[in-house]
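Before we start, here is the structure in question, set down as structure tokens.
With one protein chain held back, the other chains of the complex are shown just where they sit.
Letters A, B and C name the chains as they come in the text, with residue numbers starting at 1 for each one.
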């Protein structure tokens, strides 16, 4: 047998009479003292949030919990309709669609902001950085993530709400400015009003909180798991998945059918 | 085309300038005001928790976030090692194992408690109900869920911690009494010390909170999604999945190999 | 560290210059000689099929590959629309819905047949066994699996086709008789024409092939994975998932919208 590399986790361990997570004693330091959102912050960053960070982090996580009948929610509902004995798999299946298209645009926005300004720099030339970001996206034939919305016009109301919460709690830094400058620059370039949307606001606020962009998709995944459980419960009580399936099947194959 | 049944969701909807979830305006009533744990309570029960309920509900949810290198965590780590571009699928795959064996025992415990006492009854003969529960499990050749622990001896420290939190916030009702009576009765029957474990405590506290047992597994699923994101992050930084795979492959197939 | 139990697999192992699966040398005995369907038979039963078994087993597996826009296919399509970079997760998510409702009815039918007649018995009183099966299902308030069809009337054409293939290749045994007797008995009891459907035919033929009922769902899972890849490909070329999502969202939340 070849020499083994060590395997090691630093997340959690236990003895016969204690359980430790991220260095804190679960029974003495966590239960009854740390809320679910702050526990998520601890899991992502290895420390508990300050009271200010807690409010802002919980706001962006909460914003991602429930978006109604998204593709993910439909997946969870269709899955529970075929396997009602396996709620966990229905939620798991629903998460699988949180990829580059939906949750990924949040990740992309955070990445662009952090690549343009690796550490928050109050002296940065925000307008120049924004132009460079938009230039690069346009040159690559890519869209600018985090701006505009197909339903919420003229503005996604969650964006100003999140920005206001961040500002009220001390997170009014250069990433907020840069994200808004990117939206403005992109709008000017395309001759449209394309204000920052919820995705862009969450990305900018996550940057202000010091969260690496690689983590940002994870916030979406964990938050949406909560929402998908709610869709399981509603589907079990008031189903719509089978009706949807029948409707789509009829609409999509009707052209093949002989007249009856 | 046949007559269609209506499809309807009451979870969320939106207009051009507002988003509503469970009857609350996301921007005005939720963001910055409702924590992630309370949002989960809202999603599960259609109302916000009282301050007392919030502390107790958050405690049981937090208790389910992180259990270290569980089978689910290993699944998530093995999956991200093969598909690092799809964190969401690694978490989704990890959730798929939260079935009848692990999270299911929490659901079973809550179900037994609620079937024995459909509404909390302060006059109930707790000892008689506990005997009936244990009798039925023994007769069916089934174990009694929510008691004993293979590592934490003599007692899983999370159970008394959760019971103390529930009692301190006004949830010291008959389900707590019944769960502990079940543990005592089962221990007597089997001649062992089998105190209530974290699973049993969470089940009992969820009953006190008025959560239907069908919802209980959902709390485990949503909470664990948070923990699995942490395992994704650690696996990306300090991997152990491949080493584990090599180790297991060698151990499990070594007997077939010709000596070299 | 506690004493370890041995871990062992007998499915596959390898040396530097050979790979063995189920006792066969992959390069010498399998590649170019064993078809995909026969490989599946080998994986399920630990031996290659006879030519007769091969035709019959391939027929039931093929029959399960593609059922059009099933809930599983919609799940795969919705998932690839959100995460086009992770085809494997889109197929994996689609499989998650193959539970007790759809694929489960095939498993249920096979289980009922094998429980009624644990080994094929040419002397069995088929009519009596069929009555007992229907009696037990009716008494339990359960439906009889494997009979009737909501679209294919008067008969699901795949059932007689599969029965004919089985008979033509020497599998015209008591399980075929029992399944058809169950359908007849259930029809008589309910006053309807409820002939055996594809699900029931596959279950009966699988029993004739000597496959344990616990394996039957697995045939459905592996076959459907093939079909779901086809839905991924069509969705990438000619998408319908987003249109479906928009349609359902509008239909299901329209009643909340103020008139515009």
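Things worth noting here:
Just so we're on the same page, a contact is a pair of C-beta atoms (placed from the backbone, for glycine too) under 8 Å apart; a residue touches a chain by one contact, two chains touch by 3 or more.
Predicted model, so just to flag it, every value in this text is computed and none were measured.
Among the residues B:98, B:155, B:196 or B:233, only B:98 touches the chain that is left out of the figure. The residue from B:127, B:142 or B:248 that touches the chain not shown here is B:248.
Considering the full assembly, C:165 is the residue among C:165, C:183, C:207 or C:252 that touches the omitted chain.
Which of A:101, A:236 or A:252 touches the hidden chain is settled by the complete complex: it is A:252. Only one residue from A:34, A:55, A:83 or A:116 touches the chain missing from this view: A:83. Listed for chain A, the residues touching the missing chain in the whole complex are 6-9, 12-15, 20, 83, 85-86, 88-89, 92-93, 96, 248, 251-253, 255-258.
The set of chain C residues touching the chain not shown comprises 1-2, 4-14, 16-19, 21-22, 26-27, 30-32, 34-37, 39-40, 43-44, 54-55, 58-59, 61-63, 65-69, 86-89, 91-99, 103, 151-153, 157-158, 161-162, 164-165, 168, 214-215, 217-219, 221-223, 225-227, 229-234, 236, 238, 240, 243-244, 246-247, 250, 254.
Residues of chain B in touch with the missing chain: 68-72, 74-75, 78-86, 89-90, 92-94, 96-102, 240-242, 244-245, 247-249, 252-253.
Everything below uses one rule, namely that only the chains that are shown with their structure count from here on.
Put simply, the chain closest to the centre of the protein, by Cα centroids, is B.
Averaged Cα coordinates give chain B a centre that lies 31 Å from the centre of chain C. Averaged Cα coordinates give chain A a centre that lies 23 Å from the centre of chain B.
Touching two or more other chains at once are residues 83, 85-86, 89, 92-93, 96, 248, 252-253 of chain C.
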